[in-house]
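I have placed the structure first, in the form of structure tokens, so that the comments after it can refer back to it.
Just one protein chain is left out here, and the rest sit where they should.
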Amino acid sequence: MNTFGTLFRITTFGESHGPAIGGIIDGMPAGMSLDMDALQAYVNRRSPGRSAVATQRRESDSVELLSGIGLDGVTLGTPIGFVVRNSDCRPQDYEAMRHTFRPSHADYTYQAKYGVRDHRGGGRASARETVARVVAGAIAYQALQRYGIEICAFTRCIGPVRYDISPADYAGVSNADVYASDLRCPDEATAQRMRRLLAEVQADGDSVGGIVSAVIKGVPAGLGEPVFGKFSATLAAAMMSIGAAKGFEYGMGFDGACCRGSQVIDPFTIDDGGAVVTSSNHSGGVQGGITNGMDVTFSVAFKPVATLRRPVDTITDSGERVTLSVGGRHDVCVVPRAVAVVDAMAAIVTLDALLQSRASRI
Amino acid sequence: MNTFGTLFRITTFGESHGPAIGGIIDGMPAGMSLDMDALQAYVNRRSPGRSAVATQRRESDSVELLSGIGLDGVTLGTPIGFVVRNSDCRPQDYEAMRHTFRPSHADYTYQAKYGVRDHRGGGRASARETVARVVAGAIAYQALQRYGIEICAFTRCIGPVRYDISPADYAGVSNADVYASDLRCPDEATAQRMRRLLAEVQADGDSVGGIVSAVIKGVPAGLGEPVFGKFSATLAAAMMSIGAAKGFEYGMGFDGACCRGSQVIDPFTIDDGGAVVTSSNHSGGVQGGITNGMDVTFSVAFKPVATLRRPVDTITDSGERVTLSVGGRHDVCVVPRAVAVVDAMAAIVTLDALLQSRASRI
Amino acid sequence: MNTFGTLFRITTFGESHGPAIGGIIDGMPAGMSLDMDALQAYVNRRSPGRSAVATQRRESDSVELLSGIGLDGVTLGTPIGFVVRNSDCRPQDYEAMRHTFRPSHADYTYQAKYGVRDHRGGGRASARETVARVVAGAIAYQALQRYGIEICAFTRCIGPVRYDISPADYAGVSNADVYASDLRCPDEATAQRMRRLLAEVQADGDSVGGIVSAVIKGVPAGLGEPVFGKFSATLAAAMMSIGAAKGFEYGMGFDGACCRGSQVIDPFTIDDGGAVVTSSNHSGGVQGGITNGMDVTFSVAFKPVATLRRPVDTITDSGERVTLSVGGRHDVCVVPRAVAVVDAMAAIVTLDALLQSRASRI
Partner (left out) sequence: MNTFGTLFRITTFGESHGPAIGGIIDGMPAGMSLDMDALQAYVNRRSPGRSAVATQRRESDSVELLSGIGLDGVTLGTPIGFVVRNSDCRPQDYEAMRHTFRPSHADYTYQAKYGVRDHRGGGRASARETVARVVAGAIAYQALQRYGIEICAFTRCIGPVRYDISPADYAGVSNADVYASDLRCPDEATAQRMRRLLAEVQADGDSVGGIVSAVIKGVPAGLGEPVFGKFSATLAAAMMSIGAAKGFEYGMGFDGACCRGSQVIDPFTIDDGGAVVTSSNHSGGVQGGITNGMDVTFSVAFKPVATLRRPVDTITDSGERVTLSVGGRHDVCVVPRAVAVVDAMAAIVTLDALLQSRASRI
């Protein structure tokens, strides 16, 4: 199941240290002039950047489109195949893991499932697979812009350091501010505190988790399908398919579980332009699984990176207990890089729902 | 998209106040002797019960199986069609909602999507649709028992009242204790506090949210598919497709976002029986999206019921601002009833993953 | 896999002698006023009628819709569940088949696949399952009429007796003529010859095959998806899923294999109204898998009914060789009844393609 989506569908492939990551975007509507520079820039947003706390692996992530685009750069309606070469592989870094299962990684589970695995850098389970998602997201994003839909994802927490912003204010966050920050945190004061934390964590040979929050703006009312195809359920599936994700919530989320209905109900009213709006948005833009025209707000929790510079106890594939000290190049925190992936998956979900909604009425 | 699943698939139909709720279970393997009494008992677990805080609607939820079962009660491998009649409808209770959008309900979004809606009790968006999920879950559950897999879901929070139990201890909760409790909370002391809260909330004409937690025990290592078909992503999609769900987390969940890797890494070891186990289970039984053989633990946050006995501000479908006072019969808190639905969806996801895993190796 | 379709999807259930046949129609667009009388009349077109050569089983095939239709008879966009009760069952007729495999039936293959089967009247493999297809087709058909699309299927061959008409003339056949004929053959002279043949065949205790041909008129250009979702490939899948179908062809079909390109090429031209048309239609309205706006023409070959009144050699499920003489009520030729099923499946395929085509362009 390396395919996601109903009408706008992506299918991806690639191991971390194989020749390439790539995919096929199927169902992209015809007739959109694709801005290749913007596409590459969008993909680059996922790249580690120069931060001291990010993996030192350097990939240019140069996207090669192989089909689906006409001579004049216009989408043809046919599938868009693409590859991104893996250039900076150092498989020798992973020789120690050939027979050893790294704790809290997918080494053991892939071995258990398949009886075989690519031990180099996590193989298919590596975060490197997300580059294919971001390429698809880049194209979906350009399509959404035609409909006035914008997405902004950002770092809200790194460990206990939290950017104090309520979902009602997500709409005010700008992608310019987000991507000006190496940590993808639009608030520089918070980013400073995050940087200090990351320096400590790195010094300890440790890692840390965090939370990405996001808003989808300009979504028309009526996206999402009953009952299993709820916009919120599909968004959850998209987000929870990202490697290190451990939790998803939208609107009031888990906090809402503690609340009373009278505190969180969203009264309908008519705005100055005559549009139906809600005077609050605890629902996070989705009611009964279908968008109501308000901003869609959600958050995704990511676990700490499972690769530590500290030695850890584990076993080998022959059942021997060993202590593992891992080389390789790894992030201390996955969140800054995950921001662009959350953005991309949100774009994919939204475009797919938009296309499906065209069949809602006779 | 009223279908869920890949090999074990359910498709459901039904409006709250239409003639019936029902569905088709496709892909149920042949050869299982179905215990009809156990099936009906499982379905009944979802029913409101006698609690003063639950909806006063009384449905017998008697399941009529229409196909797929042989004369001797054995599954045939063919689709199992079923209906559950809606007997206790009082559509007149909903006359006031014919032209008025209840806040934080799906009335407006269905109208926006379809240009038409069944205004009676939420129509397709009613919690009543979950009875079809529970029928399918009942059958999946019986299949899982053949493989030694057990599920236990329970009420962990109602509003701020929390049953204080860590995921590591979920495995100790018994369904007998859960379903002995009208609130589906296995700890009677906590249930007492929850009951007091609910009485207050009801007296206030208000409602309250809560959290259901669950464990899937006995899951073999190797279930779940890379990359988009992760066990955790599918479980998230299943849970977030339940009407009032606002959040999902598994293993350490959102708390893990605040942690350091060294705190939450799960070292592998070999247990006394020679099996690969982890000495802690912050991963919640899933690593890289694939089960590792440990208990799968997760939680689902539910919002407060959106129907209050208090008057609320809203608008009509002609854009007029009105104050709505709702009749009808409604739960004060959806959580006690949601427990059985969470259990059912977990059973569906697990059986589907189990069947898919048979194709993992040549 | 009891589901067919992408956006307009049907899922069906039911054994021949179980309580009911039924299904769920998912993805029916909202806002269509459903003519229930026309729906029932469409379903009745499949019924055996009074012909001496048809099965003597009498089913009223009364359709009960359980959801998805509003109080005013308008489609809600939500799934339409339905059941058709099996009233005229005589399972005792099938007692002889409990342990014996009827030759050229599905008895053995279901047993081989599932290790168990419903031996009564073919169970799931009975032609009775097609009633669910016809209900779905009836609704699709009404939707297509809104777009000026009409379908006409008819009996072209029964055994060697052939209604001599070329695909170019299919458009002239009227459903009124088709359904005025007990044999669904619009040409009464041919129908007479068919009737004589069928009387002979019946007197011999034998059965006979035949061919259904059909035309879909008014299909806009642009339906069908590359590469695997070709309109023609989906139509083939739909038709070949009908129980006794052995062959499918469209446009020039198998005859075209013998031809030269210069004989069968369809030159484009502009008609008097300024529309793009082809001056011949050997392509059968589909080029490169996508409709070109001309009539879609196709044929489906059906094998002779496998149940004979003559004794046949076969084996039991314990491997014993026996001679089987079958009771039960059976058609001598399936074709007259298959006509309505072909029509229904064509309607389903066309509506689904029409809905999908809305997502072709940005």
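Worth pointing out:
We just call them A, B and C in the order they show up, numbering each chain from 1.
Here, a contact is a pair of C-beta atoms (placed from the backbone, for glycine too) under 8 Å apart; a residue touches a chain by one contact, two chains touch by 3 or more.
Keep in mind that this is a model prediction, so the values were computed, not measured.
Contact with the chain that does not appear here is found for just one residue of B:Gln202, B:Gln263 or B:Ser360, B:Ser360. Contact with the undisplayed chain is limited, among C:Cys152, C:Val215, C:Ala236 or C:Val296, to C:Ala236.
Which of B:Ser47, B:Thr78 or B:Asn292 touches the hidden chain is settled by the complete complex: it is B:Thr78. The set of subunit B residues touching the chain not shown comprises 6-8, 27, 29-32, 75, 77-78, 143, 146, 226, 355-356, 358-362. Mapped onto subunit A, the interface with the missing chain covers residues 1-3, 9, 11-15, 18-24, 26-27, 30-31, 64, 66-68, 70-71, 74-81, 83, 110, 113-118, 123-124.
Against the chain not shown here, subunit C presents residues 1-4, 6, 12, 101, 103-106, 108-110, 112-115, 122, 124-125, 129, 157, 159-160, 201, 204, 206-211, 221-230, 232-241, 243, 245-254, 256-270, 274, 276, 278, 282-284, 286-293, 301-308, 310, 312-315, 319, 321, 357, 360-361.
Here, only the chains that are shown with their structure count from here on.
By number of C-beta pairs in contact, chains A-B lead all other pairings. With centres taken as mean Cα positions, subunit B sits 26 Å from subunit A. Chain centres here are Cα means. That of subunit B falls 39 Å from that of subunit C. Subunit A and subunit C, compared by their mean Cα positions, are separated by 45 Å. Residues of subunit C in contact with two or more other chains: 27, 30-31, 75, 77-78.
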